[in-house]
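Only a single protein chain was left out; the remaining protein chains are all shown in position.
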Amino acid sequence: MLEIKDLHAGVDGTEIVKGISLSVNKGEVHAIMGPNGSGKSTLAKILSGHPAYEATSGEIIFDGKNLLEMDAEERSLAGVFMGFQYPVEVPGVNNAEFLRMAHNARRVKAGEEEVDPLDFDELLSEKMKMLGMEKKYKERNLNDGFSGGEKKKNEILQMAILEPKLSLLDETDSGLDIDALRIVSEGVNKLRSENNALILITHYQRLLDYIKPDFVHVLSQGKIVKSGDKALAIELESQGYDWVTTAD
Amino acid sequence: MSDEQNSVSDLLEDNQYKYGFTTDVESETFAKGLNEDVVRAISKKKNEPEFMLNFRLKAFAKWKTMKEPAWPNVHYPSIDFQNISYYSAPKKKKVLESLDEVDPEVMRTFEKLGIPLDEQKKLANVAVDAVFDSVSVATTHKKKLMEQGIIFCPISEALQDYPELVEEYLGTVVPVGDNYYAALNSAVFTDGSFVYIPPDTISPMEISTYFRINTEETGQFERTLIICAENSYVSYLEGCTAPQFDTNQLHAAVVELVTMDNAEIKYSTVQNWYAGDKETGKGGIYNFVTKRGKCAGDNSKISWTQVETGSAITWKYPSCILQGDNSSGEFYSVALTNGHMQADTGTKMIHIGKNTRSSIISKGISADHSSNSYRGQVRIGKNATNARNYSQCDSMLVGDKSSAHTFPYIETANSSVQVEHEAATSKISEDQLFYFESRGVSRENAIEAVISGFCKDVFKQLPMEFAVEAQKLLTLKLEDSVG
Partner (left out) sequence: MSETIVESTEETAFLDLHKKFVEENKSSSALSAIHESALSRFEMLGFPHSKHEMYTYVNTKKLAATTFAVSNPSAKIDLIEKHIYSGCENSCLVFVNGVLDRSLSKLKDIESSVKISSLEEKSDTDTLLESVENENDVFACLTNAFCSDVTVVEVPDKGQVAVPIQALFVSTGNTSLPEMHSPRLLWKVGKLAEVKVIEKFVGMQEGYFTNMVEDWRVAEGAGVVLTQVQSDPFGAWNFHKTRVHIKRNARFHSANASSGSVLVHNHFEVRLEEEGAEVILNGVSVLKGKEQVHNFIRIHHEAPQCISHQHFKNVINDEGRSSFDGTVIVNQGAQLTSANQLINNLMLSDDCHADNKPNLMIFADDVKCAHGATIGQIDEDQLFYLQTRGLSKKFAKELLTRSFAESIVQTIQFSEVVKELSNTLLKKLEVENV
């Protein structure tokens, strides 16, 4: 589904990602871990299509298409979802209305009719019920005045509405207390299926207690220095990153 | 990818001004210039009663002693008032009996503007007075309104049919010498709308005026007077457009509102005068307007809502004099400036009576090279005990060449008042747009969502028909430039 080939990328002319290759198939969950400054967030920004970040060489192929040639809107419509580390606040734009806009953009792309607010409300209520979210998320403005945990929940709600093929969750666990982490993880698990894939980008292993990865990759200085299964994450947690990064 | 990306300000580019056509009608226009004879001639032309001529002459004498105000935060070359024609009317031989007799060209103009005057195709529940250059050409629904005793007619007609009503109220809210442009208007106004709502009457429909400036180098000086008697209510709508000329045209209107005990007037404006060339700033309307309402009666209310999207320069402060006890004033405003537009707009809330309330919600959006200023005065007099005011004026900036200014004046002279003023600035940020895009929502939809979210406190004050139009108008200013 996703094929990253020798990706080099950076921001403002500084190379941060220095040759990453990664292959993700349907139904798989990959965790990308690494210390601060290892290139995790640059990789996430590149995958999401953030205009400030630039890929200098390499390829990212998604469903046979060159992802690097698509802008953020096209990537989203193609089925890539980015769960942001710091979701931006948009005062004045109602959350439910925003979700409907995003949902309809996808339907229009698929040649389907837009759904009206009433029908959408039904869909939204169903998804919110599944994720155990309170009604207030409908009434409030997009991330406006949300706590860190509320913003992350709202990201997962968007993921549920947009039903992406590939989801990237960037530091979704940061800023969450243990209860919120559990709720968010349960939500993500409910959305997993044989047809979609998930990439978790995280600094800590604790998220992986709730969302079990099939593969764990350790990033250091812009490269994947070690790959393994869930056991690798546990080892990392107990021994710290020095263990892998210096072993390289 | 980034090459294709338009900057936010590109996205807000104005599209072609849709109303920039002129209509070829035979009109009768006075020679340019202004002196006492011109004032007399206007009065004579309109066959006005004696008091009206005296009113005009007094105003003209006052105007000659006054200077153009220099305090607004706008810049323009000084206006040559002798190079303006003070009277232009579609030529007509006799008093029109029905709409069929209106020059068909004029009728077509209003049709092009989307204002059906033909009563067959009338808007469901809106009575319309159409003012073409300086003269009212058509007023709809008059009969239906008259059944309830509501007078809705051109002010020139009111001067013939109800001179005592006009004499009693004209100039009581905006005195002839109130300010430079009001004095000029008082001397030379040619027409406008007159509304009288008798006691205990709720107007069965929205009342509306559309203004159209058609002739180049004509000033439009219309005068509106609305009186709402005890326990009555009216909602009044005003729309404005003008053709595209390279020269600037002057629009100096005066609107006076009076409410008696327990009466309420809701006055809404969607202003879309031609704003001048987007690149050069050439041409466009100078919109120097005095709008003021007096809550003369106890428990009365005046509410101004405006959506300002046009004019090269806007100088306009719809105000409320809260004289009656427990009276209240409201001001809701969205002012969008782009290109080289300059707007200095806001309100005055003058609290005189006890327990008076006012609230001000102002939203300014500035894009391109434009300058957008909010100027608002809240003055609470010594006897206005327990007066309350709440003001909120927010600015949104689009692009780094535009500017936004906030000039509140808060003056209080007694201890039982409560005044709160808040202001904040925001922008449409690239981060916000990127967030929308990453959810598959296009930039134009994202901008629209952010802008309408920013303005929604004001839009919800507009009558339904106007809210739709205002939303359309803002979108119109923003779309087309996208993609």
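A and B are the chain letters, set down in written order, and residue numbers restart from 1 in every chain.
Heads up, the rule we're going with is that contacts are C-beta pairs under 8 Å (C-beta built on N, C-alpha and C of every residue); 3 or more make two chains touch, one makes a residue touch a chain.
In this text, all values refer to a predicted model and were calculated from it rather than measured experimentally.
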**Item:** Neighbouring shown chains of the undisplayed chain, as defined at the top
**Value:** B
**Message:** Can you say which of B:83, B:280 or B:416 touches the chain missing from this structure?
**Reply:** B:416
**Message:** For the chain left out of this view, which of B:58, B:144, B:282 or B:405 touches it?
**Reply:** B:405
**Missing-partner contacts on subunit B, residue numbers** = 382, 395, 397-425, 427, 429
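Going forward, only the chains that are shown with their structure count from here on.
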**Complete:** Taking each chain's mean CA coordinate, subunit A and subunit B are separated, in whole Å, by 49
**Message:** Residue numbers of subunit B touching subunit A in their complex, please.
**Reply:** 1-2, 4-5, 426, 429-432, 434-443, 445, 449-450, 452-454, 456
**Fill in**
So, in the complex, the side of subunit A touching subunit B is made of residues 48-51, 69-73, 75-77, 82, 84, 87-88, 90-94, 97-98, 101-102, 105-106, 109, 141, 158, 162
